[in-house]
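The complex appears here without one of its protein chains, the remainder shown in place.
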Amino acid sequence: MYSEKVMDHFTNPRNVGDIEAADGVGQVGNAKCGDIMKIYLKIENGIILDAKFKTFGCGAAVATSSMATELIIGKTIEEAQKITNKAVMEALDGLPTAKVHCSVLAEEAIAAALLDYRKKNGLATEEEEGCNGCCGSCGSHDLHMHHGLDEENEE
Amino acid sequence: MYSEKVMDHFTNPRNVGDIEAADGVGQVGNAKCGDIMKIYLKIENGIILDAKFKTFGCGAAVATSSMATELIIGKTIEEAQKITNKAVMEALDGLPTAKVHCSVLAEEAIAAALLDYRKKNGLATEEEEGCNGCCGSCGSHDLHMHHGLDEENEE
Amino acid sequence: MGEKTIYLDHAATTWTKPEVLEAMIPYFTESFGNASSIYRLGRDNRKAVDAARADIARSLGADPGEIFFTASGSEADNWAIKGAAQARASKGRHLITSAIEHPAVLNVCEYLAKSGFEVTYLPVDADGLVSPDVLKAAMRPDTTLVSIMMANNEIGTIQPISELAAIAKAGGALFHTDAVQAAGNIRVDVRELGVDLLTISGHKFYGPKGIGALYVKKGVKLETLIHGGHQERGKRAGTENVPGIIGMAKALTLATENLESHGEKLLALRQKALAGITSRISHVKLNGHPTTRLPGNLNMSFQYIEGESLLLMLDMKNIAASSGSACTSGSLDPSHVLLAIGLPHEIAHGSLRMSFGDANTEADVDVLLDCLVEIVGKLRHMSPLYESSMN
Partner (left out) sequence: MGEKTIYLDHAATTWTKPEVLEAMIPYFTESFGNASSIYRLGRDNRKAVDAARADIARSLGADPGEIFFTASGSEADNWAIKGAAQARASKGRHLITSAIEHPAVLNVCEYLAKSGFEVTYLPVDADGLVSPDVLKAAMRPDTTLVSIMMANNEIGTIQPISELAAIAKAGGALFHTDAVQAAGNIRVDVRELGVDLLTISGHKFYGPKGIGALYVKKGVKLETLIHGGHQERGKRAGTENVPGIIGMAKALTLATENLESHGEKLLALRQKALAGITSRISHVKLNGHPTTRLPGNLNMSFQYIEGESLLLMLDMKNIAASSGSACTSGSLDPSHVLLAIGLPHEIAHGSLRMSFGDANTEADVDVLLDCLVEIVGKLRHMSPLYESSMN
């Protein structure tokens, strides 16, 4: 069901761990839904120098976390903010329909960590809101609209 | 589905044919229902000296005809009249539920031939009525009452 | 098959071809995993099932996503008809079928007729054909489904499905066809036919028993028949019968590859048998359409005799055939199909279906003919009808 890329990133996840005194930390998802991702960022001069993650979740959750950290390391904040769940999925050669929410979670984990960085540095606007911790907010019911999935094509 | 006895009487039917100038002839059933039995009797001094049959019908119809003629040859009219479909069935080591009506037909064919004999000899009472030629009159819907069959025990 | 039996009942069922069985065996033993499991034993079976689905789709001209596995032709017929009728009940409650359908269709319709649906049974002509005009006239605004079989199991007549399906479509109804007898014997292409639902059954084309499939055109909604696990994309529950699925796919693929030569062979056997019977036995009649029929199907009535007796005597000569559908034997009434084409009861009772197949040869037909001459003679000698017809 998983691509080789996914299995590779699941089996040998890149950047597992944490960063002491990180410049930004974001945690999304919750244990109730079976997925929690926590991303730590080290940022200097607007550039992401390092990223680490800890994830509780399925194979796809681990792989998307791993891939997401890979994708953002070395990027500017602006570039990192533009990385969508689609980019993560494509980098992993795709995900099963039922696992697309994991890539959404990865996108939101990055966003949350960057928001934390901006907050810590007084850069956040009032309206900004990260993941509310409930899978429903990023998963299932909204998926079909946001990600153009077709239930009929499942499997 | 058929007992060995049935198959024996079907494969080597006894008394196939007709009797010229028979003392009694009875035909029951009709082609619509898939079974016609015609029995010819030679009777002298109240004793059935010979019986022959012609049958259009299934294996059970042929076998019951054959067995019925066997059972009545040598019997008195009174004895022959007492031969029931049950006796024919038992003599054949049983019949599948769906084929019980064939034994009823055999009983009625004997009765019809004997009635014909009595009529020819002015012995028939007015009320007597043979098979009306419709299988329904001897088959299906009445079977359960008359022969104590249990639909659930079928097969 | 049995060493010396001349098997002339391929329409009832076929054996599983050695190469089909061979393809199945590993899935009973080493590759036994549950196709829904995520470990290798399961994933490999998922892949095998997907490949089989693709093979079947290719044979039928469908997309893999349109093929759903069932346990039989009967289940597929039940699902198609109940599922469509129920899913569309708010649109209407009128169904149309034909008088000569298999019981797996007719009895479903009867059941639905008892649960608030109205069913029209289209008549057929003397050859067993449903007339497109008759269908057109039967269509109503509340007609939601038309189910007409592609080829009849008793008399072999092949219906003008694409024409009939177009009429149903024009009237806003779905069209289902029971192609159980057609698949593997004649070309079946769902797009050419223009059908929405199509049933096949593995054991009719040298695949295993206990496996069938329903083609469900993309976008067609059916109420589920077997609820439960998420198998078959959540639409038909039950742990996948992997060996059965593999076997059916292999068998249909083989049949599709050899369709033409297979058909020619069967046609030759049938025509030889037909010519022999009509020339050597009097008072016989061919049932079903003379040409628009399954290549291997020959259905004949032998006047004055009864079919079961004929079958039993053929069996004693090691010839296996059928009188009407094997599936309806055990009933007292003659075949509803033969009655529907207008045969009188007594002629219907005396009908014989010979369905030719892979193992048959010309020599089989010669034996058949000799046996028939003898047996028909014997039974007619015993028949009070023949006697009286001779007077």
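We just call them A, B and C in the order they show up, numbering each chain from 1.
One rule holds for everything that comes next: a residue touches a chain if its C-beta (ideal position, glycine included) is under 8 Å from a C-beta of that chain, and two chains touch if they have at least 3 such contacts.
Please read these numbers as outputs of a predicted model, since none were measured by experiment.
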Query raised in the report: So which shown chains sit in contact with the chain we cannot see?
Result: A, B, C
Requested in this report: Among C:Gly156, C:Gly171, C:Gly244 or C:Pro334, single out the residue that touches the unshown chain.
Outcome: C:Gly244
Report task. Can you work out which residue in C:Gly83, C:Gly156 or C:Pro208 touches the chain that's missing from view? Result -> C:Pro208
**Report entry** subunit B residues that touch the omitted chain in the full complex
**Finding:** 1, 152-155
Query - Residue numbers in subunit C that touch the chain omitted from display - result: 1-2, 5, 7, 9, 12-16, 18, 21, 25, 28-34, 36-42, 70-75, 77-78, 102-105, 107-108, 110-111, 201, 203, 208-211, 224-231, 237-244, 308, 311-312, 314-315, 318-322, 325-331
Query - Chain not shown, touching residues in subunit A - result: 7, 10-11, 13, 16, 18, 27, 31-38, 54-59, 61-62, 98, 101, 135, 139-140
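Basically, only the chains that are shown with their structure count from here on.
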Report task. Would you mind checking which chain's C-alpha centre is most distant from the centre of subunit B? Result -> A
Query raised in the report: By count of C-beta pairs in contact, what is the leading chain pair?
Result: B-C
Requested in this report: Report, in whole Å, the distance between the mean C-alpha point of subunit A and the mean C-alpha point of subunit B.
Outcome: 87
Report summary line: Cα centre of subunit A to Cα centre of subunit C, whole Å, reads 54
Query - Centroid spacing, where centroids are CA-atom means, of subunit B and subunit C in whole angstrom - result: 38
Query raised in the report: On subunit A, where are the residues touching two or more other chains?
Result: none
Report summary line: So subunit C residues touching two or more other chains come to none
